[in-house]
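In this view, the complex is presented without one of its protein chains, the others remaining in place.
Our next item is chain A:
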Amino acid sequence: MSAWTSRLPLKGNKLIVQMLLLFVIIVLFSFLSPYFLTVTNIMNVLNQMVEVGLIAIPMTMIIISGAMDLSVGSILAFSAVCMGVAYERGLDIWISVIIGLLAGLLCGAVNGYLIARHRMQAIVVTIGMLVMLRGLVYVINQGRPISGFPDAFYFMGQQYVGGIPVNAIFLVVMFLLASFVMKKTRFSTYVYGIGNNEEVVRYSGISVVRIRFILFMLSGLFSALAGIFLVSRLASAEATSGTNIELDVITATLIGGTHIFGGRGSLSGTFVGLLIIVFLRNGLNLLGVSVLYQAVILGALLLLAVGNKKFNGE
């Protein structure tokens, strides 16, 4: 594998290589499956990529800042179920949505409080949250799915505007917005700075604690948002939703050229990485490959992406 990976010209323009990989995947699958390159299927892919995509935005920022958030899948399920339970108790659907978002924000705040304020290891704290929230989800709804939401709510996940899914449009807008933030604002400079050299940022009089806190809050909020879009798309809030989503998100981010040790990366790269992941998954689905084998392939891709970067970085 090393001989092959070393020949990839990743040290040049990363984005071009990623585009090439995406192109290869699309061409390959369009040969393998006649359904792959149809408008319906592509719209389907766009519809399905929203959850992973939404979480990938803050994940990119967090990895750039040199940390990692493994609890996103559980936060997603937690806020989805919170929303579902709130709606079942007779609250208005949009108030339930806000409750779901607040639940995610709260989880993010707990992560941020422990990691930023008390400087605990991000990985361990988020693993703890992953296990604990998943347990709490089962406690809250006893493991049964919640469904029966009003039609107005399904607008977010199932409707099309001009032939394009609403949630995909929302995702692209969020990506553009976040990309603007990560390119043009002071906040982004601080994030990149923390990833490169936290000490220097602190000695420059910038509150590292606050930046990190904001990042984890964002992660919680976007995970909650993803949870709500997922419920809207599948029309049911389940305790198992979002399991293993962190593999997709982290793989998309790392394939997109974000450096695992922080300090480097871009949202445009993540977006291409995201497209690679979703088209790959969709193609494998069309070929009838089981979800667990897909995990094997994604895992291998993850190793390849990181190993390759390392190889070229030295």
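By our rule, a contact is a pair of C-beta atoms (placed from the backbone, for glycine too) under 8 Å apart; a residue touches a chain by one contact, two chains touch by 3 or more; residues count from 1.
One rule holds in what follows: contacts and distances are computed from a predicted model.
Considering only "Autoinducer 2 import system permease protein LsrC", "Ligase-associated DNA damage response endonuclease PdeM", "Dihydroorotase" or "Sugar abc transporter, atp-binding protein", the record for the omitted chain gives "Autoinducer 2 import system permease protein LsrC", by its UniProt protein name.
Taking the complete complex into account, A:L247 is the one of A:M59, A:V231 or A:L247 that touches the chain left out. Of A:M120, A:I169 or A:I206, it is A:M120 that touches the chain left out of the display.
Of the options A:A56, A:V81 or A:M129, the residue whose C-beta touches the omitted chain is A:M129.
Considering the complete assembly, chain A touches the hidden chain via residues 68, 114, 118-121, 123-125, 127-136, 138-139, 142-143, 198-199, 244, 247, 250, 254, 260-261, 290, 292-296, 298-300, 302-303, 306-307, 310-311.
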